[in-house]
Every structure is written in C-alpha cells, then in structure tokens.
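What follows is a single structure, written as structure tokens, with notes after it.
Note that one protein chain is taken out, while the other chains of the complex remain in position.
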C-alpha cells in the first residue's frame, strides 16, 4: 500500500473507485438473485396428474427442455456477471446516463427467467420456434445493452480509470461487437431448428467466458485485478 | 486519507457513518430482491391452454400490460433505491423512530410486485381502473413514507451529517413534496384512462431520476459522494 | 483508531470481531430475502374468476387477512433482524454448537412465509383457529430458538466480547424470557379469537422493538455501537 517513497498509492485509487462501488454491489445482488430464481421454472409434476402406468422418471426425462433451458440461462447469466465485473474494472466514474444504461442492462438480466420458462414450456410444442425466438431475442437485446453501456462509458475514455490501457479497451469493444451478431444467429436459427438455437446460446456462454487467449486468459487478468491498474 | 498536517480525516468520518451503514446495506438487499421478484409477475402462458389456431407470439403480444407494468415498476424501484441512497448521504445518525419509518418504507417497496401483478392481470379487464388505482395508490403511500422519513431525519438537522448544507437539505425537502402530489395525479388519472395512469408513473420515475439540473446533475453529485461531505 | 499513546485499538478489536462477521452477513441476507418473499403470499385474484357483478376493490378488501398477516410477519421479521444484530453486538466468538443454533434460528425465520400464507388463506374459514395457532406457534418456536442461542452464547460469557457489561447481558436474558411466554399467549388466544392472536403478534413486534427505556433506548445504543464496546 505504501511504496518505498512513502507515497500511499492505495488511498487515491480507492477514492477513485468509490463512484461505481455501490452500483457494482447492487448489480451483483441482482445477478445472484436472478440466477437463483431460474429454479422456479422447474415445475414439479403434480402427483395426482401422473397416469397410473407412467413412471415419474420418464416424466422427468421428457422435461429435458427445462433442464437445457436452465443450464443455458444459468451459464449465460453467470458469464454476464463475470463480464459485468470485467467492464467495471475499467470504469471508475458514473453519470446519469450510465446509471440508466446499467439499469436497463439489469432489467434485461432479471427478465431472463421468463423466456427460460417459455422454452421449458414450449420446446415440445408446435410453437417451440416462437419460444426459442423470444429466448434468443432476449439475449440479442441484452448483448446490445452491454455494447451501449460499454461504448458510452469508454467513448473517449469518458468514465474509464485514468490510466486505462487503450489496447485493452479497444479489444473489449471489438469482442463485444460479436455479441449481438452471434445472438442474432441464434435468433435466426430458431426459425429452422429450435435446439440448435438454444445450443448456440449455450455455446456463446462458453465463448464469452474465454475472452482472450494465452497462458492465462485475459478475462482472469481483469477479473482478478480489481484495481484495473495494469501495474507491470 | 491523511492530509498534509498529518490529521486523519477519514477515521472520524467513517466513525460517524457507522450508525446507518447496516440499515443501508439491509435496505439495498431488500431493494435488489424486490426488483428481481417482479419477473414472477410475468406468467408463461400454459402450452395446453393455447388454442390450435393461435400463435404464441400473439398471446405474448396481448400480454403487453404485463410488460408495461414490469418496466414501470422496475424503473420506479430502481429510482427509489437511488433516492434512498441519496437521502442516506445526508443522514448519519439513527434512532428508534427512524428505524421504524425506514422499515415502513421498505414494506411499501416490497409490496410493489403485488399491485404490479394486479395491473398485469386486469389491464384488459373491465376492472382495469381499480387495478391502476391500487397501483398508483401504492406509489402515493410510498412517496408519503419517503417524505415522512426525510422530514423526520432532517427536522432541525436531527439525524443529518454535522456539516450538512442547509440549501441542499431544503432542496430535497422541496422536491420530495412533489412526490405524493404527482402520484396522486396518476391515481386520479386511473379513474379516467388506465394507461395514462401507468404512463404517468413511468414518467415520474424519469422525473425523480433527474433531481437537479446543471452540467452534472445533483443526484449524481450526491450519489457519488458517499461521504456526504461537500468538501470544496 | 490510533490513540494518543500510539497504540492501534482498532486492529485487535476488528480481529476479535472477525469470527462472527460472516455469520452476521449471511444471516442478514437470509432475513432480507425472507422478508421480501412474504409478498408472494399476496395472490392476485384471477381476472377470469371474478363474477360479473363483483368489483375488484371489494374482492381485494375481503383479502384483508392477507394484508394483516403480511404486515405482522414483515414487522416481526424486521424486529427479529434488529434483535439478531443486537445479540451479535455482544457475541464475538463462535463454535460448532453456536453455528448450528444460529442455523436453526434462521430456519425458523425462513419458514415464516408459510404460516403467513396459512393465515391469509384461512382467516375467513372455519379452520381459521388452526391457521392462527400454527402462525403464533411458529413464533413461539423462533422465540425459544432466540433464547437458546443467547443463553448458549452468554452462559458464563462463553462467546461474548471480553469486556461485556454483565448488567446489559442479564437485561437481555431477562427480556428474552418474555418472548416464548408472550407468543404462547398469542397461541392460546388463537383458540378463542383468531384476530386477537394475530394482533398480539403484531403488538409483540412493537414490544421487542423497544427493549429499554430512557432518553435514547438501549436497542439503539446497541444497534449503533457495532463494536459492542461500551467505551465511556
């Protein structure tokens, strides 16, 4: 905290960090609750509705769309949460517009249990494509919100940490551009093959989990450098 | 933290902040949960109840009151959370009555998913006006609770930070007076035109998001000055 | 933090506080979630089930047991949360048994939405007394858990802060003894008059909110002295 010259580096840094600390903590809470509420989309099949000659295990087995939707939504929200942190490593200040854009992003995230429930309910139904379309469409919107939030914050370094690395900032901008495009592919796929659409969403969670390459991925660098200062 | 004269400014300040820190953290948790529970008001239309010749997308489209109510309630709770913080920038001490008043305010906030569900269920129904009346009426009550909480805390600076700025305190008091009045307008509107009533609530969220004017709005000044000390 | 003799008082104190900090934070989260989940007991009356000649407002009015149960449970959990804090001002260490006793107490608190739903559903029903009995009975059990937790922790100062004030400790023990007794009265009342039983529970929330008397109540002293050290 105190370097050899006796200067206290930590204090001004954390002073700068204060503006966004509360927004992050609140956002984290919302992510944690949204991810846990997903389980409410898993309905217990009523004991009285079970026909005499049907096994519970086969009823549960036929509910696989529910589990697929659950796992996909869980991993997607988890990755979004990690990426939200990642952005906030670089963001230090806040303003009215940013506060509202972050609120819209959170609104997108908290909605996820609803389209997840749609996919769970309709994946065996003739209207499965509509459900998968709403599901992937929801992620298109969230991906756009992520881009808008980041571009607003990073435009000419508006809200970024003072000594931010322009290459990393440009790298995030570049990677995030793929988000809406790729979820749009999942959206298009929903018109053709429903499971493909949900599967693409699942694959994208994997993609966004690994933002860079190299021995130790960049995401972790960011995630584990809460100060966002690339001290070398 | 330590000024040129070697005095530690931070310690006594945070010492003074301690009294309300827990109340704020608990309140934040309640806000985050209430805002996320709103999604449970979005019901997935049962696959078995879908008539043969009806598209899922048109059923979802007809559910627009649900989405309108969701967005309005989400933004309203979000703004309330921001304003709650804003008040607590100025409040440093607490007492029995204040604790109870804050509890009543939180009770009002946690109730919001219920009238939101009412609007979602009844906006196409002949009883839509009653639902919108309960919805806006709920916000009238919460706005009154906000005023009572603030007036109790700020009366003769009772629980405020020692070096509070009387002009800012008076400014908040003035602006908050509008709350109950304007939500009462939304309440009145519910007797005439339901969507107008909900729309006014949506507009009020926008209004309370921007408490001041000037180059950098006052809300942000408050929001980003956790110490509440207007050091210049 | 650093006294005139240059000794750092804060460090050892917070060191001693560490053992229970996590338990408190986790408990607070559970309290906040349980108090917010109560709203799920408020059911929106189905629009299709509303008879042609009945007003929504009168249906909502007839749901008053729901609101009474909601308010009572909300305030009771709120006061329990405050009192939980209050105990933890005096408790600094933890052990296996204490961890389990606190877990049992939390289990009691998280159950509250269930009997609350029972009262809401049955208060107009011939089985109202059974519902009110389960409701107040649940509070009897929680009050006993509170006593067991406190007595285990305070027995010969087992887990208390080193320089605890024996008079205050004895005062808490004395006041807490009333809890099970008074909730037992509410339980007995449920056999005679249901609303009286719920009303007593509501009154008890008020009673436990004001643990002492004097110019500034003792509860607040405790609540706002996170260190638990009675530095005079």
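We just call them A, B and C in the order they show up, numbering each chain from 1.
In this section, a contact is a pair of C-beta atoms (placed from the backbone, for glycine too) under 8 Å apart; a residue touches a chain by one contact, two chains touch by 3 or more.
Keep in mind the model is a prediction, meaning the values are calculated, not measured.
In the entire assembly, the chain absent from the figure touches the shown chains A, C. Shown as candidates are C:45, C:103 or C:199; the residue that touches the absent chain is C:103.
Of the listed positions C:33, C:80 or C:189, the one in contact with the omitted chain in the full complex is C:33. Checked against the hidden chain, the listed residues C:71, C:111 or C:148 yield one contact partner: C:111.
Residue-wise, the contact with the chain that is not shown comes from A:36, picked out of A:36, A:96 or A:147.
By the touch definition given at the top, chain C reaches the unshown chain through residues 8, 11, 18-19, 22, 25-26, 29-30, 33-34, 37, 40, 93-96, 99-100, 103, 106-107, 110-111, 113-114, 117-118, 120-122, 124-125, 127, 130-131, 133-134. Residues of chain A in contact with the chain left out of this view: 1-2, 28-29, 31-33, 35-40, 42, 44-47, 50, 55-57, 60, 70-71, 74-75, 78, 81-82, 85, 209-210, 216-217, 219-220, 223-224, 226.
We adopt the following convention: only the chains that are shown with their structure count from here on.
In terms of inter-chain touching, the protein chains here are arranged end to end in an open line.
Taking the mean of the C-alpha atoms as each chain's centre, chain A and chain C sit 36 Å apart.
Among all residues of chain B, those that touch two or more other chains are 29, 33, 37, 40.
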